[in-house]
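The structure that follows is given in the form of structure tokens.
All protein chains but one are shown at their positions in the complex.
Here the chain labels run A and B in written order, and each chain numbers its own residues starting at 1.
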Amino acid sequence: MGDSSEAISNIERKRIMELLSKGKRLDGRGVKDYRKITVERDVVEKAAGSALVSVGETKVIVGVKVEVGEPYSDRPESGALTVNAELTPLASPSFEPGPPDEYSVELARVVDRGLRESKAIDLEKLCLIPGKKVLVVFVDIYVLDQCGNLFDASLLASVSALMSSRVAEYSVGKGGEVEAKSKYVPLPFRSYPVSVTMARIGGDFVVDPSLDEEMVADARITVTTDKDGNVCALQKGGAGVFSVDEVLEAVNVAIEKSEELRRNILEV
Amino acid sequence: MVSKARKKLVGKARGRVDGRKPNDLRPIKIEIGLLKRADGSAYIEQGKNKILAAVYGPREVHPRHASLHNKALVRCYYRMASFSTEERKSPAPSRREVEISQVIKDALEPVIFSEFYPRSMIEIFVEVLQADGGTRCAGITAASLALANAGVPMRDLVASCAAGKVDGQLVLDLNDVEDKEGEADLPVAFAPQMGVVTLLQMDGLLSKDEFDQTFKLAVDGCKRINTLQKEALRGKYLAVGTTGGSGQGERGG
Partner (left out) sequence: MLFVESRQWVIPGDLLAKGEYTAGENVYKDGEGFYASKVGLVDFENRVIQVIAVHGCYLPSVNDLVVGKVLNVGLSEWVVDINSPYKGVLFVSGASGRPFDSRRDELRDILDVGDIIIAKVLEFDRTLDPRLTIKDRGLGKAESGYVVKMTPTKIPRLIGKKGSMIELVKNRTGCQITVGQNGYILVIGKKVEDEVLAVEVIHMIERDAHTSGLTNRVGEFIGKRK
């Protein structure tokens, strides 16, 4: 994912595939195991909400800002949600400063779909004056250290940041003025989407691919589920292919693992 | 935006807006080598500032034609995260960020032995996660440590601090409110061993005497921050068998 500057060595590729054929991985994990995950919330007080997530050595920080703005013309009674991702040049020798490229856009859009389709935030509750003024929620993802699996780390950080967010309550005056009250409230949540990314290496799958595994993989699949275990977003990436059975199996694994993540990491 | 009835920012009894005395630095916390991919990295908290610096290099130059035949090309990018300020900032670089990138590079390049690595590139990235005044100074302080962590050969560390005038009083290490509403802000970067100034900027209005005092105050602040830089480096490398360690903050003064 954006890390194409240097290919992995052939003997390492061989080593990874040999181990996988025995159900083992380079770092000793099982094929369905996640690396150690830590979540720190409210790390940026000036933001409405924020979270710093580590998955193994991968580090992603998300900040949430909420502002009063205009609704989309096709959704006049709904608040707005905007997700942006920056693959900062701090995170990898192959990330360059500059406007979002196809990798950061894909990351932002996959996280966006997970949040939007699961209706994580009840956007209808963010309408102040229909057709005129709504709350706009900005979710800004900053990748700080790319060591594999930015998708899952970014969605975990985004949901955690949204969960930690506190926004002002607004009152609407007779003349249509909107004023922020001094009371701060959480965002209205309806679901807690979690994504599970799997890489396909030869005919084997690994959950939560490390950087090395991503470089060897011929394809990846990210499955996002809501808190009821419904599938709400999917993304296949990489130039390789999946069989029908592989897709079905991947979704099963994702439902199982996302339940664990929701319980242990998000604690919902 | 100045409100009609402006509160005095400095009161004799209360001290500065955040309770500090005129010569107090904000509390500082430093962590070194926290990123895995970067060749060197450092994180600093200075008051509410939260800034991460990373270094890549010396490495191959991109694009090739920018290569210098006699020394390394030194580049710096200073960026503020969109959530780092009160109002959300667009992720695209502003003119201010472009200017600050340049002055940070000019603050650090004089101490780097770039002549040891011709036809190569050293890149410094500063990402502000939360901003509260004096981010270019804290950014330089962290970047200097990131360079040391990366093993880039240098003549000296560079420490940076601002001083200024707020409500008629000369103060050290201005926070955001003091910077915006005060009468003068003077950021300085200093290489203590070489005894030279590598960054100097000012905006505001100061008499000649006030300037002399403020400038010396800022240089003194740099020296104190340099002590914290050295503590942080020793803390990281002296602990046997660990990769952790952070410098302790300084309160009062």
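Definition applied: a contact is a pair of C-beta atoms (placed from the backbone, for glycine too) under 8 Å apart; a residue touches a chain by one contact, two chains touch by 3 or more.
Here the structure is a predicted model, which means the values were calculated and not measured.
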| item | value |
| --- | --- |
| Where the missing chain makes contact, among the chains that are shown | A, B |
| From B:D156, B:D173 or B:E210, residue that would touch the chain that is not displayed | B:D156 |
| Residue ranges of chain B at the interface with the undisplayed chain | 39-40, 57-60, 69, 72, 111, 113, 116-121, 148-151, 153-157, 191-194, 230, 233-234, 237-238, 240-241, 243 |
| Absent chain, residues of chain A that touch it | 6-15, 18-19 |
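Criterion: only the chains that are shown with their structure count from here on.
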| item | value |
| --- | --- |
| Residues of chain A that touch chain B when the two form their complex | 43-47, 50, 57, 59, 61, 63-65, 67, 84, 86, 88-93, 96-97, 99, 138, 140, 142, 144-147 |
| Chain B residues within the chain A interface of the complex | 35-38, 41, 48, 50, 52, 54, 56, 59, 62, 77, 79, 81-88, 91-92, 123, 125, 127, 129-132 |
